[in-house]
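Every protein chain except one is present and positioned as in the full complex.
Going by the order they are written in, the chains are A and B; count residues from 1 in each one.
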Amino acid sequence: MWLKPTTTEKIAFAFLTIAITTVVAFVFLILYYITANGIGAISIDFLTNVPLKRMTEGGIYPAIIGTLLLITGSMVVALPLGILAAIYLNEYAREGKLTWTIQMAISNLAGTPSVVFGLFGLALFVKYMGFGPSILSASLTLALLVLPIIIRASEEALATVPKGFREASLALGVTKWQTIRKVVLPIALPGIVTGAIISVGRVAGETAPILLTGAAFFLPRLPDSVSDQFMALPYHLFVLATSGTNIAKTRPIQYGTALVLLLIVLGLNLIAVAIRRHYRKKMKW
Amino acid sequence: MRMDGKFKEHAIETVLLSTSAVTVVILFLICIFLFGEGAALFNEISFFDFLSGKFWYPTSEPPQFGLLPLFLGTLIVTVGAICISVPLGVASAIFISEIASAKVAGMLKPFIEILAGVPSVVYGFFGLVVIIPNLQKLLNLPTGQTALAGSIMLGIMALPTIISISEDAISAVPSFIKEGSLALGATRWQTIHRVTVPAALSGISAAVMLGIGRAIGETMTVMMVTGNTAIIPGFPDGFLAPVRTMTATIALEMGEVPQGSDHYHALFVIGAMLFVITLLINLIAESIKRRYMFKVGS
Partner (left out) sequence: MTVKFEEGIETEIEVRDLNLWYSDNHALKNISIEIPEKCITAFIGPSGCGKSTFIRCLNRMNDLITNCRTEGKVLVKGENIYEKEVDVVNLRKRVGMVFQKPNPFPMSIYENIAYGPRIHGERNKKKLDQIVEETLRSAALWDEVSDRLNSPALDLSGGQQQRLCIARTLAVKPEIILLDEPCSALDPISTSKIEDLMMKLKNNYTIVIVTHNMQQAARVSDYTAYFLLGELIEFGTARQIFEMPREKSTEDYITGRFG
């Protein structure tokens, strides 16, 4: 018994449609569920107060600040390093063993589990270099984690700059480095910024690495220095949802925290998408 | 003067080269520190006993460090995740690149990006409050915190990787090959499943490998939904029982172990194993991708 090819096609396309609908429906479900349950918990007080009564009441202010500090700390390290590395790979590197090794290292770093980065941060920064469990250790660990993302995004952005621009500048007797700085980088900037924003979202959402390198279970004050421990949104959500003192009672706070985290991360992604669309329209050659 | 300029350009290139070489150094350091911190365990027990040990009782007296329950825990959760995400992901990729109009495809892609952007702890939280109670009710289980719950969540989380890389591979199949099939009177579906997908197969396999890597390395989500019981899971009934993965073990126990203890070293060995496993998976995916690019190019 064989079906007519056109009938088979209808059945197959129906299945494919079901698959993509399932995926999209799931995205709606998770966004809707977190938003609907979390929106009630969010208020000015929630965002600006410290957690109270063993984290069963109060706000998430220190966790928000902790996350912002982590973002700043990791970006200060990862951005310059990542962009310079991408410039080398796209503008200078020649085919060869060395370039191949670097490319392989980048894709393997990108595939290394975040908890392994956490262990590495613990061994290198916390213990060996003596930074202790701290913002410094956690930021450095996260910086290494997002480095491959920044390099890949910047490389891609640089690769879209048409060769003609470089040649035009070089033909005017401008040096290679000046050409890169004055001509290539400005054109690639939107793409680089997009990559940077996406990696900020990644830093904001990562939990396993900071769990091993300095995030505090509970610290109802702001950290004093980079060598202090800290609270952070994702770890705070994890603690409240799995090992808080009263998990059932603090559900609203959990939903609120999840929503704030989701808003930050997806908001950043949205900005990245907007930048990309804006410049893609503007730049046509 | 000219020599100065040349010297400066050369210096800049050297600085740039060293920044990109940092990645190699990091990879190297990860190896050194993970293996270095882990090696001390093998003064106490043999590597083989560690690999084949059936019990993970790190705090009993004497402690037992057997990797098997954790490894099999990771395996069962990952296998389940792949069973969910490969059909769903490849089907979605085919839909986006071959069936949807450019406009619809443009509307669908942001959803995949959102899926990739949601933090793992939020997935874990969603699993905890939505998937687990429903699984428990639906299947009438003593607890919803099961390997299956982990598989479902990881299956979803591996989707963006699988979809976007498969889609790239499918879109890369030259349209003149598809036209050749259509011109013979093949339907679009016959063309897709007999020509386009087979031609993109190595790219799709690479996507699946990377999806597997993602699932094996995921920590927070599995830790929040699988119940974390370190016993060897049965098959297939193990899907409906709590399970403990390698990643979850590190995250759960590292906070409470004294530095320098056997337990501490054992957790580093688990980390080193994870590192090696994901490294191998990446290398395989990379070599598959390379072969496929070569093929389309020729």
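Worth a mention:
Everything that follows uses one rule, which is that a contact is a pair of C-beta atoms (placed from the backbone, for glycine too) under 8 Å apart; a residue touches a chain by one contact, two chains touch by 3 or more.
On a predicted model such as this, the values are computed, not experimentally measured, just so you know.
Within the whole complex, the absent chain has one touching residue among B:51, B:139, B:184 or B:276, and that is B:184. Contact with the chain not shown here comes from a single listed residue; of A:5, A:132 or A:220, that residue is A:5.
Remark: the residues of chain A touching the chain excluded from display are 2, 5-6.
For chain B, the residues in touch with the chain missing from this view are 101-102, 174, 176-177, 179-187, 190, 194-195, 198-199, 295, 298.
To be clear about the criterion, only the chains that are shown with their structure count from here on.
Chain B meets chain A in the complex at residues 5, 8-9, 12-13, 15-17, 19-24, 26-27, 29-30, 33-34, 36-37, 87-88, 91-92, 94-96, 99-100, 108, 110-115, 117-126, 128-130, 156, 159, 163, 186-190, 192-193, 210, 213, 216-220, 223-224, 247, 250-251, 254-255, 259, 267-268, 271, 274-275, 278-279, 281-283, 285-286. Only residues 5-6, 8-9, 12-13, 15-17, 19-20, 22-24, 26-27, 30-31, 33-34, 81, 84-89, 92-93, 101-102, 104-120, 122-124, 127-128, 144, 147-148, 151, 175-177, 198, 201, 204-208, 211-212, 234-235, 237-238, 241-242, 251, 254, 258, 261-262, 265-266, 269, 273 of chain A touch chain B when the two sit together in their complex.
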